[in-house]
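Following: one structure in structure tokens, then a few remarks.
One chain of protein is taken out of this complex; the other chains stay put.
After this line comes chain A, so read on.
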Amino acid sequence: MDKILSRNFHHPHPLNIDEYQQAGGYRSLDSIIGQPRKELLATLKNSGLRGCGGAGFSTGLKWSFKAPDAPHPVYLVVNLDEAEPGSFKDRQVLYRDPHTIIEGVIASSYILEADKAFIFIRGEYRKGAQGLEAAVNEAKAAGLLGYNIRNSGWNLEIDVHLSAGRYICGEETALLNAIEGYRANPRAKPPFPIAKGLWGSPTIVNNVETICHVPFILHKGIEWFQNQGTNGAYGSHIFQVSGPVKNPGFFELPLGTTAREIIYEHAGGLLEGRELIGFLPGGASTQFMLPKDLDIPMHWDGPPTVGARLGTGGIIVMDDSLCPIDFMINLMQFFTRESCGFCTPCRDGLPFVKYQLEKFETGEADMTDIDTLRELCDIIYPNTFCAFAPGALMPIKSGMDKFETLFHQHIDNHGCTHPSHTPSTDAINNKVDC
């Protein structure tokens, strides 16, 4: 497999525009700018590229929903609000090779006839945003951005937008509100952003990794792209592994590589003496997978065979050093804190789920609490305004199914008897604002 997104990561510093061009960068634009957009879009559609932010929707199909006579301005919004716990792939591209992002944005914007692209970066990646801003200025000076690019009659500006925190900004319509200077509450859909997005104009929102794939597919062709995957999947993906493994990190591998290969070969396996209990395959809002699922290929259709999903490909390893219920409480602490507060089932329901889980740890739970917890999940799941709470409940629902005996043990033992069990730090839970 050719390394695509991480091909320049071995350099000691991110490449400046001259170095990037010497390494073959921006060459893809020769075979893109000036070409018929319809044909380029058809190539993208047929390539099988799917959104790398976690949803896995066909990128070409999504883009084809933009009306041919869509009014201008058209916006492209690149989602670099990477805040999904356990995910750190977008950060690597931003900090290590910002010109790859710009090349992707130019190619994608050309196909979409976008007039302006916003690269929306989470506030915690401020240093990376500065590097990207410098790279954008280099690209501008080199004539790759601006007015009448390569005499195509097409203009493009890139705006690096630094956000100010909050996980919900990664939801595409909340992200649009954040850019417009509102609280990042999700918007009702329809209308979808592609019809009515930023300031009412057609807006296409895509994850940064997806955007970075585009110029390579168009330059090197469908066959090349499809050969990069394995086990029936197309393209490469930056998998990430965190938790108690010997070599936690990020690895660009064929999409479809098995979880076993990723965890045990690339991430070096678990720390000495530790035992794998389970793992989340793609960030905090995905369902648990078990050791028996290790040979499942990590592509869009792999984890669903065991009731999970690929998500961001950020594998979080759970070993025997921690109680799985404590693991789930931590997940709920995150989602409870990050709920935007707009709708009641999410704002009030998620803290209740966390409270119910804590009862098992502290020994206050009885058999009725298992039913209460399930009922809560069932009520919250279909009744929220956006996908935040359903995502938050995915690991909880699957954890209750896959570690059911553990819940019973906690009831029988009047609490958690795991050696790692310590009371939660109240100071942390009660004091989060500044």
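A few notes on this one:
Note that in this section a contact is a pair of C-beta atoms (placed from the backbone, for glycine too) under 8 Å apart; a residue touches a chain by one contact, two chains touch by 3 or more; residues count from 1.
Everything that follows uses one rule, which is that contacts and distances are computed from a predicted model.
Per its UniProt entry, the chain excluded from the display bears the name "NADH-quinone oxidoreductase subunit E", taken from "Inner membrane amino-acid ABC transporter permease protein YhdY", "Heme exporter protein C", "Exonuclease SbcC" or "NADH-quinone oxidoreductase subunit E". Set against the missing chain, the residues A:43, A:109 or A:240 yield one that touches it, A:240. Remark: the omitted chain is touched by one listed residue; of A:26, A:125 or A:216 this is A:125. Here the missing chain is touched by one residue of A:91, A:237 or A:410, and it is A:91. Here one chain is not drawn; of A:248, A:351, A:390 or A:415, the residue touching it is A:248. Touch with the chain omitted from the figure is made, among A:11, A:72, A:189 or A:414, by A:11. If you put the missing chain back, the residues of chain A touching it would be 9-14, 82-88, 90-91, 95-96, 98, 123-131, 133-134, 160, 162-167, 178-184, 199, 240-244, 248-250, 280, 284, 314, 316-319, 321-322, 327, 330-331, 333-334, 337-338, 340, 422, 424-425, 427-428, 431-434.
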